[in-house]
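The complex appears here minus one protein chain, its other protein chains still in place.
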Amino acid sequence: MPEVRTADKLNKKYLREDMWPTIFCNGCGHGVVLDYTFWAIEELNLDMDKTVFVSGIGCSSRLPGYINADGLHTTHGRAIAFATGIKAANPDLNIIIFTGDGDCSGIGGNHLIHAARRNIDITVIMINNFTYGMTGGQLAPTAPLGSVATTAPYGNIEHPFDICELCKALGANYVARWCVTHPYQPIKSIKEGIQKKGFSIIEFLSPCPTAYGRRNKLGDIKKHWKWYDDNVILIEDYNKIMTYGPDEEKEKIKNKIQCGVFQDIEKPGFFEQYAKLVERLQEKQVKGGKK
Amino acid sequence: MKYKRDPELIRSVLGDKVQFILGDMACVYGGLLAGCSFFGGYPITPASEVTEGMARRLPRVKGTYVQMEDEIGSIAAVIGATWGGAKSMTATSGPGFSLMMENYGFAAMTETPCVIVNIQRTGPSTGQPTLGAQGDMMQVKWGTHGDFEAIALAPSNVQECMDFTIDAFNLAEKYRNPVCVMADGEIGHLRERVVIPDEKDLEIIDRVPATIDKNKFIPFTNSQTRNSKVPDFPTFGTGYHTYVTGLTHNEKGFPATDKQPDHEKLVKRITTKITDDLDKLTNVEKLHLDDAETVFVTYGASARPAESALEMARAKGKKVGMLRLKLVWPFPYKEIQKLASQVNKIIVPEMNLGQIVHSVREYAGGQCEVVSAPKIGGEMHLPHELYAYLEGN
Partner (left out) sequence: MIEIKDDWCKGCGICIERCPVGALEESDKLNKKGIHPARLKEKNECNFCRLCELICPDLAITVIPDEEVRKDVKKSLLSPIGGKGK
């Protein structure tokens, strides 16, 4: 049984305390994701000298500034491409990417698709608050149908993006989605994602009371957090009810957002394969002696 | 795999000492000789041969090659790889260069050394993909938003493609700035003889890694170990816990977006670190300037017909000279000022509608006449066309 580690000791080890308190609003879920990441890193005992945090632009992307480790705060949507380069130069580094829903699936969609397809060994923690929070609440690709944003003042007529389904289809090694409101499963999931070789993506549904909640009648912070309790369901429960449940139950849960681990497979990562290719070439060169 | 530059392995992969190769391939050879260990590329005519050459040769010298999904991803991966400890480069042409502008500025702001080879082609937009031009010469200096200093070299033949790529890596590492090799479709797709230099004739400059105590190290200020405005480089994974951001940052690297003095200090340092060394950086070739009355100021591919026109003129007894700019940015304005005071007329042949001619005119300061000799459409100037500028008018 590991010794109890208090938050105070955790902060001293991993947080840049002079940057705190954060720029995040009252009731924002980003600080909670940081907290879960710290606990996961602590339980895995990762070497902070060999861990790099990369992020794009947005509220979620401010997180590496608070972590006492190497951090790269890049341009909007390109965090995953930068991370591919860092991993290529030094495959021994652990790379964790903090990105948001607009950053990752909007402008950064192409990079997400190809990194997942190539199975680059990185862990993407995508914090989904259904909006572009930092710039004031514009419409995001993941916003639910009918929601209100500053650039969709009469209601959203686009269908939302299910990023976990996309990553599953691309064959990413680990795909999961969790809600910020319940701590234990996310911490375990982040641990699994970091340990997994190959592309891991963990989506976090996080409240944004200031930019999203206010405009969509989710009331104050407490009501907004309660909304997640009522509208989220575990995959296992969803499948059980859909297979065996009565029709009224099915109606009730039909539109709820599913949470859990969607995919957990083992496929070799891109740089592992590349290292094998280089070895093969070296042998051929030594044997053949010619170009 | 962590890369270690192995001169023997590189030369065994490159092959014979004297070869007959494409300009694009010469850029590949230059990169490998300089110790490039990461290439992130994307196919584009006429630079596809660079990315193909790297795909073939880089794994054999134990470097890493990734074909990224687009040019934006390429330059992003190149910058990331530099922070991971590699020497990295990418190659593209006009349309790709335009896409890379945002991250080019990011590399300048975060002081990341990297090399971008731009095999220019006619524009604007898709233009004439297979034909060369010199249409990006101003873009390399002003293309990205904000204030920064560009370093750009313009090779005129295939041997220079190789030599200037090696120089580009050295300059990038020395000044911690992105450096562009502005070749063009004509030179890129030209085959000429190159001589691969011996190891003893090569000068390879590496970045100065951070070595002082982690608690005392300040990442974004003048170097703490030598007299230089270029800070030491804290590679990721060496325990310095550096925070690198494209936002305006203070000396420790943290955002300082609402402070005017921090921004001014930062941007002035990253620009003056290069402009202070203008005399050391200036690299020009002078032909027959001693008694010249009319001078061609050229760079890149248009220097070749200009030299022929020069020889035609000298054969007829005209007092003509040529100043070839090997390093185009930072602009060698002192050379131009000096030249303008000595001659009557400067002619600037360019494969565009006049870009570098504006800088020449600015620094000539009215001391002599400055004439632009543009030619667009993918064809190089013909010597007799340039000779016509010398007659009478």
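First chain written, first letter: the chains are A and B, and each begins at residue 1.
By our rule, a residue touches a chain if its C-beta (ideal position, glycine included) is under 8 Å from a C-beta of that chain, and two chains touch if they have at least 3 such contacts.
Quick caveat: nothing in here was measured; it's all calculated off a predicted structure.
Shown chains touched by the missing chain in the whole complex: A.
On the side of subunit A, touch with the chain left out of the figure occurs at residues 4, 6-8, 10-11, 15, 20-22, 24, 26-32, 34-36, 39, 179, 181-183, 185, 187, 221-222, 225, 229-230, 232-234, 237, 256, 259.
Following the convention adopted for this analysis, only the chains that are shown with their structure count from here on.
Centre-to-centre spacing of subunit A and subunit B amounts to 38 Å, using the average Cα coordinate of each chain. Those residues of subunit A that touch subunit B in the shared complex are 19, 48-50, 52, 54, 64-65, 68-75, 78, 81-93, 110-111, 113-114, 271, 274-275, 277-278, 281-282, 285, 291. Residue ranges on subunit B touching subunit A, taken from their complex, read 1-3, 12-13, 15, 37-38, 40, 59-60, 62, 64, 66, 68-70, 72-73, 76-86, 88, 102-103, 106, 236-247, 254-255.
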